[in-house]
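In this view, the complex is presented without one of its protein chains, the others remaining in place.
Letters are used for the chains, namely A and B, taken in the order the chains are written, and counting of residues starts over at 1 for each.
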Amino acid sequence: MAAIEPHAQLRRSFVYRKLRDLGARFETVNSGAVAIDFGKAAAEMETANLLGLADLSPLPRTGFKGAGAVEWLQSQGLQIGAESNRGYRQPGGELALRLAPSEIFLIDSLAGSGALIERLNQAWSWGSEKPRKLIGYPMPRADSHAWFALSGRAAPEMFAKICGIDLRLDKFEGGRIAQTSIAKMSGIILRQDQGATPVFHLLADSASADYLWEALLDAMAEFGGAPVGLSALRGLA
Amino acid sequence: MKIMNCPLNGPRNISEFVWGGEVKEMPSGPEVSPRDWAGYVFIENNIAGVVREWWCHVPTSFWFIAERNTVSDEVIRTYPASEVFNRRVEFAAPAKGETK
Partner (left out) sequence: MTSMVETGGVNRLPDSFGRLIDRKRRVAFSFEGREIEGFAGDTIAAALAANDQWVLSRSFKYRRPRGILTMAGQDSNTLVQIGAEPNVLADRRIIEPALGVMGQNYDGSLEADRGNVIELFGRFLPVGFYYKTFYKRGSWKFWEKIIRGRAGLGKVDLAAHHGYFDKQYLFADVAVVGGGPAGLSAALQAAEAGAEVILIDEWPALGGSLCYARLGREGDAAFNLAEKLAAQVKAKGNIHVLSDATCTGWFADNWLAIVKGSRFYKLRARSVVMATGSLEQPAVFRNNDLPGVMQGTAAQRLIRLYGVRPGRKAVVLAANDDAYGVALDLGDAGCEVQAVVDLREQVPETAMVHATRGRGVPILAGYAVTEAIPGTAKLGILGAAAARIAREGETDGAAAVFECDLLCMSTGYSPAGQILHHAGTKFTYDHAANMFQPAILPPHVFAAGSVNGTYAMEAVLAEGRRIGWAAAQDAGFARGTEPPAVTGDRGSFGQTHAWPIFPHKAGKDFVDFDEDLQVKDLVNGIADGYDDIELLKRYSTVGMGPSQGRHSAVAAVRVLAKETATDLATLSVTTQRPPYVPEKFGHLAGRVFEPERHTAMHHRHHELGARMMVAGLWYRPAFYGKPEDRDQAIREEVQAVRSNVGLIDVSTLGGLDIRGPDAAEFLNRLYTFTYAKQPVGRSRYVLMCDQTGAIIDDGVACRIHDEHFYVTATTSGVDGVYRLMLQWNAQWRLDVDVANVTAAYAGVNIAGPRAREVLAKVCHDVDLGPEAFPYMGVRLGSVAGIPARLLRVGFVGELGYEIHAPASQGEALWDALMAAGGTAGIRPFGVEAQRVLRLEKGHIIIGQDTDGLTHPFEADMAWAIAKNKAYFMGGRSIAIQTARPLTRKLVGFTLEDPSAPVPEECHLTVRNGEITGRVTSAVRSPTLDRVIGLAYVAPDQAAEGANFDIKIAGGRLIKGRVVKLPFYDPETKRQEM
């Protein structure tokens, strides 16, 4: 796919200037401009295995919460387990994060087709039944939260500098979620490895994305961590 | 740092929480005397012993109730608010023409 300007789309990453200044190449995924790489594919793969930071903010995501939300999503074909603070993988690679008994945060697979998310966003409506059947309410998750992925074996130790949760690989297994304080802001951490490489998805206040990006890079520096493009992350699988 | 066990998120550093006051019943209706109302609004019982308190896990904005011993600062039990508040609360409409 052809490289584009990071602001070519109406939807822009919350940190696109930082990515551009670091030499990122952008490609359109769905309707957003994603930093696909930084022009060093092989080195980025290596970094992603050690400690990489990827901005996935332009990829599709959505959420539903409130009475009836989970049941409705299940009726729409989503596979959601009973336990809260767990991420449930969908057949298409999407991840349904159960943040609370009646709250789901849905993030797309790294392919970013947005098919499932688009379908659900379209399917939700107030309806015309009286009394109305409760099916939860949509949440603007593509806009409320920035989406970063931290990959690599040094990620838990890096997180220990900014977050009080024990994320060591043998203590925080794949699929687990921590909603906690990260560099003094609230955020959601989901572990979902790519192949053999640990990957932690980080979802946090979009308005603080500039700040969080810098805080992460600062914490990563001592481990040799660096930003990587989406293609490096995809390549881990 | 103290650990608080959030019924939704599990044990966490207490810095992730805010305190929301003692759990107390609100007297309702215009017949409540100013004195009783002021007592509800301004006075925390603050007994030496086990109190029921509101706590909120800030990253998830999840409110729950903790039973805490104010003498030892030991948190004895935490549970969702629905254990105590399990029915919809209604307020009686004021009588016609009544003005507060």
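In this text, contacts are C-beta pairs under 8 Å (C-beta built on N, C-alpha and C of every residue); 3 or more make two chains touch, one makes a residue touch a chain.
Note that this is a predicted model, so its numbers are computed, not measured.
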Chains shown that the absent chain touches, full complex: A, B
Selected residue (touches chain absent from view) among A:I162, A:M220 or A:L233: A:I162
Absent-chain interface as seen on chain A, which is shown: 7, 10-14, 17, 32, 57-58, 65-67, 126, 131-132, 134, 136-137, 139-145, 157, 160-164, 166, 168, 171, 183-185, 205-212, 215, 218-219
Hidden partner interface residues of chain B, rising order: 1-3, 18, 20, 28, 30, 32, 34, 37-38, 40-42, 54, 56, 61, 63, 73, 81-82, 85-94, 98-100
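In the analysis below, only the chains that are shown with their structure count from here on.
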Touching residues on chain B, where the partner in the complex is chain A: 8-10, 12-13, 15-16, 57-60, 62
Contact set on chain A toward chain B in their complex: 84-85, 99-100, 164-165, 178-181, 186-188
